[in-house]
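Report on the structure given below.
Omission of a single protein chain aside, the complex is shown with its protein chains in their original locations.
Now for chain A:
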Amino acid sequence: MKRMKGGAFLLESCQPEDVFTPEDLNEEQKLIAKTTDEFIREQVFPLLEQIEQQNFSHTVRLLQEAGELGLLAADVPEAYGGIGLDKVSSTLITEKMAQGRSFALSHGAHVGIGTLPIVFFGTEQQKKRYLPALANGKKLAAYALTEPGSGSDALGAKTTAVLQEDGKHYLLNGEKQWITNSAFADLFIVYAKVDGEKFSAFIVEKDFPGVSTGPEEHKMGIKGSSTRTLILQEAQVPAENLLGEVGKGHLIAFNILNMGRFKLAAGTVGTAKRVLELAIKYALERKQFKQPIASFPLIQEKIATMAIELYATESLVYRTAGVLDQGLSGVEQKQGQEVAKAIGEYAIECSIAKVVGSEMLDYVVDEAVQIHGGYGFMSEYEVETHYRDSRINRIFEGTNEINRLLIPAALIRKANKGELPFFARAQGLQSELMNLMPTLPDPQAAPLTLEQEQINHAKLLFLFVAGQAIERYGTKLTEQQEMIRDISDIALSIYTMESTLLRAAKQQNQSKPNATSHLQFAEALIYNRMQKLEQIARHTLTALFTGDTLRVQLAILRKLTRIEPKNELQLKRNIVKQLLKAKKYIVQSRS
């Protein structure tokens, strides 16, 4: 596999052999997925209602059982009592866990934002002291960044830390808000400003003097997870529990968010699979007008579209997992900061995954409720919980708005540092575009040839729109948030379309029995996104130009987003057959 730099997918072409797909799992990875899946279905499912009632003793016991199975140890190096698995395996664990709703959130907060700061930035002593117990579930972790007055603006935290005169303790004062796992966590990763200025991180144990938690919050969803404030009143934290360097807390916070965002996306895949299964089964059982509602084309179309969106996110999540593993190959697991840096290279991909995954899941749960009709509005039906639980995903781990603003910013930063040839490619683009010849459909061509061409054009469109916006506004572009959002949306459409295409093409190249089915999913997804791209780009271009110049630019846009008409209606009717037959999300043509 060829290793690509973060964000390079926008500028370079990528081959099917260079991407990881869910069809490439090895025997161990399949077994890991199976163990996780069986653990959730057999141990967690029967207790989900009680967990929903905040019976946290179940959550704690199940987390310990998960620890015994090794399900908390994937991202912890062997040297500190973990298993140090590859990122594909850890993605599979997150995906399968996600079916466990609030329990999955407790698990995710513990293994992700709770444990990873120590894995990445802990001293040798801190890692030896804390990681073995975190990896086996004897101790549970939480992460305390947000405050009542600082959410997206995390560095605006008010919590302070002052080193005592004897140099042995810091005294922490402040209040952290919305802390997942706070009811039962043994330790908290807490951000505070040393001397009120230098943003820093600390490992704070629950039993340190001056540490307490507030009452449980009443939430819209994920009700079975614990969410409280963390109150620090003259809290005594030993000096050796400073995590990383004084004033470098932002490095930890931002690096942890990369993995947090990626894992969130992996979770949306697992939840969406569960929700789609619920929707399909319900549609097959529910009869109206003397037939199952699954026989009605409008219901079938919903199911097909949900599955296509899920396929797209699944493709890009596993591609990204593969990209992270490539980036981490050759990096010593024990060197936490090196690991964090290697992951940070793909911050753009992690942000894209977060936005795409959370919006896919919100779409899927919404349609699943719709398929359930009035019953979907009733709490006895599992889909009702999923509908409420899903909503937070677009908010936490950086709102989707913040993530959309980050993507172009990260790209421009890489371009300015010379890591990506963005400006070189953008130059001379105009003349290239003027001479662009639209490709015509060739019935003899291999499947997906046209789609590949469309994605190449989408990449030119990205350079075109982003290039024009930067040329016009320079560093002031940050004030044009709507344009940045548009540029981001083009980038995430490209990553989604390409991941989908490469996955389908890989099955095709390897003559896999299910290749035809993969083709249908990819064709449907790309057809949808290409149409949206035109709208998005037009929105920014019409704000940048007027009159004849605008007309010229829009003519280029039309050339770049030209697609051949496709009978989408029939395509979706074909796709839905396998789903109804399997009674769940599946990509196969065995029938």
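Methods note: contacts are C-beta pairs under 8 Å (C-beta built on N, C-alpha and C of every residue); 3 or more make two chains touch, one makes a residue touch a chain; residues count from 1.
Convention: contacts and distances are computed from a predicted model.
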Name under which UniProt lists the unshown chain, selected from "Nitrogen fixation protein NifU", "Electron transfer flavoprotein subunit beta", "ATP synthase subunit c" or "siroheme decarboxylase": "Electron transfer flavoprotein subunit beta"
Chain not shown: contacting residue from A:Glu17, A:Glu49 or A:Glu68: A:Glu68
Touching residue (missing chain; options A:Ala8, A:Leu47 or A:Ile83): A:Ile83
Hidden partner chain, residues of chain A it touches: 27-28, 30-32, 34-35, 38-39, 68-71, 73-74, 83, 85, 512-514, 581, 588, 590
